[in-house]
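Every protein chain of the complex appears in place save one, which is left out.
A and B are the chain letters, set down in written order, and residue numbers restart from 1 in every chain.
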Amino acid sequence: MSLEVEDVTKIARLARLEIKSGDVEHYASELSGILDFVDRLNAADTSAVTPMAHPLEQVQRLREDEVTETNQRELFQSIAPEVEDGLYLVPKVIE
Amino acid sequence: MHNKTITELSAGLKAGDFSSEELTNSFLQRIEEHGETLNCFVTVSGKEALEAARVADGLIAKGEGGVLTGIPMAHKDIFCTKGFKTSCGSKMLDNFISPYDATVVSRLAAAGMVSLGKLNMDEFAMGSSNETSYYGAVKNPWDTNCVPGGSSGGSAAAVAARLVPIATGTDTGGSIRQPASFCGITGLKPTYGTVSRFGMIAFASSLDQAGPMTRSAEDAALVLQAMAGFDPNDSTSLENSVPDYSAELNKELTGLKIGLPKEFFEEGLDNEVAKAVEAAVEEYRKLGAEVKEISLPNMDLSVPAYYVVAPAECSANLSRFDGVRYGYRCENPENLEDLYSRSRGEGFGAEVKRRIMIGAYALSAGYYDAYYLKAQQVRKLISEDFKKAFEEVDLIMGPTAPSTAFGIGEKTDDPLSMYLSDIFTIGVNLAGIPAMSIPAGFVKSKPVGLQLIGNYFSEGRLLNAAHRYQQVTEWHKGVPAEFE
Partner (left out) sequence: MEWEVVIGLEIHAQLATKSKIFSGASTAYGAAPNRQACAVDLGLPGVLPVLNKEAVRMAVKFGLAIDAEIAPRSVFARKNYFYPDLPKGYQISQFELPVVGIGHIDIEVDGKVKRIGVTRAHLEEDAGKSLHEDFHGQTGVDLNRAGTPLLEIVSEPDLRSAKEAVAYMKKLHELVRYIDICDGNMAEGSFRCDANVSVRPKGQEEYGTRAEVKNLNSFRFIEKAINHEVERQIDLIETGGKVVQETRLYDANKDETRSMRSKEEANDYRYFPDPDLLPLEVDEALKAAIRKTLPELPDEKRQRFIDEYNLSAYDAAILTATKELAGFYEQVVKASGADPKLCSNWVTGEFSGALNKAGIELSDSPINAEQFSGLIKRISDETVSGKIAKQVFELLWEEGGDADSIIEAKGLKQITDSGAIEAIIDQIIADNQGQVEQYRGGKTKLMGFFVGQVMKQTQGKANPGEVNKLLKPKLDG
């Protein structure tokens, strides 16, 4: 599987990663190499195999519906890049 | 003092031969002396460590301490530690002071251990050489031109150089075992779900598992005892009761069935490493074990499967680092898009970006079935291989890594060759079973690791096999000359 420059640009955009234009080609060739390697998976016959999403063959444990958390806003916001009036600030979102 | 085992240190503390404060000071002294050479610490918290040591001394004086009370240690910088920087080896979290403690951190603190600080690691645990860290490469104490392995490279180097008696590590594809092998220490990756993942910054959630990195199996059993156990904050934490991991350390190995997967000894494995491993296996024969060849036919697919599953999970796990609530935020973002893509583009290193992009690609429309689903199916095949093998044998043994520690910079330009250094460890994570690496000799003065793989929940048996071997060998006692 070979990735073109446009593919890398598209994935980088999807993952919100700025890639400097000079680096895109380098990433394209590296990622293509990794994907070529990954293509070895095609050698396996998996037609009758159930996918394994998780190593544990267990089911989800459920929590009681209880409020156990208390307000820690000041602590949490002490590490935030920008806050005002208890809100996290980001550049204006246009809908 | 720095060459003593936990059991010895604990006895010394109880007997009053030295206090935890003295012990802590002596290790802080060693960190001061050698820490910079090795670049294994990101944060040293001497003041808080001494405070904790004094508290431990108080407990010991009252006869209330356990075996770990007052013993110094350090955490891989992937575990959230309240009030301290938790960087995960990344520029992204260079300014992140965790507002809470990981379960592993609070458990070891509750057991009375004294944390000396946080250890360097590959950025977000993505790497096999500790060269992807924002804080620079960690050096291997046995040869400072070589890597310590990764991603728990800081932990391995610190324990090998006797800067801490024990350290915590995490293992997603071999990140405890491979550095343990490269640095000549004992590392244990438990069964998935044994140690809580709460507060351990996620790389690949279905593969990540924390474990102890120590100088001996005996120490590993003691530390795992405190780390393991059900945690209601982690949905994947096992509710099983924790067995006494030290109980069977000394059990005879007579009749133990050991399988050597033929796929582990094919091309790609360094000849000298193969010889060391064979010699170790011979030692097990002498201890009464029966050895036979087995096969893990899908072994060669474990690395390709891993490089779909792990990147896919990480691509989502790392989306939370967006410059909004914590962590790195780019200067003067023009708009929201710019805030996201520059904060992430500047905050993450190249390897992290590679993996996020591979993962995003594997999950994207049109490729999900070909990559993600296919990898999950191969994962099942690999898991089945182990299952079949454990119908025949009790333990599987082989090399931990195909070579000894390689040179710094040797593989940085070739991600694939770097990925292949985890070829023998990755299958274990895909299946979720436990495995260890223990020192089993040297090749050109660099340590070789023997890997022991067990079935689910067989930590006790692994530790037993490792301990018996360490009773009859001296490899684990070796200290790099510079750090004696």
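Quick note on the criterion: a contact is a pair of C-beta atoms (placed from the backbone, for glycine too) under 8 Å apart; a residue touches a chain by one contact, two chains touch by 3 or more.
These numbers were taken from a predicted model, which means no experiment stands behind them.
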(message) So one chain is hidden, and I want to know which residue out of B:Thr236, B:Asn298, B:Ser383 or B:Ser458 touches that hidden chain in the complete assembly.
(response) B:Thr236
(request) Would you write out the residues of subunit A that touch the absent chain, in ascending order? (result) 14, 16, 53-54, 56, 58-69, 71-73, 76-77, 82, 84-95
(request) Determine and list the subunit B residues touching the chain excluded from the picture. (result) 79-80, 86, 88, 93, 96, 98-100, 102, 197-202, 204-206, 232-236, 312-313, 315-316, 318-322, 324-327, 336, 340, 360, 363-365, 368, 372
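Definition applied: only the chains that are shown with their structure count from here on.
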(message) Distance between subunit A and subunit B based on Cα centroids, please, to the nearest Å.
(response) 23
(request) Could you please specify the touching residues of subunit B with respect to subunit A in the complex? (result) 95-97, 99, 192-193, 206-207, 232, 235-236, 238-239, 298, 300-301, 303-305, 307-308, 315, 319, 322-327, 329, 333-342, 344-346, 348, 353-354, 356-358, 360-362, 364, 371, 373-381, 383, 415-416, 419, 430-433
(request) State the interface residues of subunit A toward subunit B in the complex, per the touch definition above. (result) 3, 7-8, 11-20, 27, 30-31, 33-35, 37-44, 46, 49-56, 58, 60-61, 63, 72, 75-76, 78-82, 88, 90-93
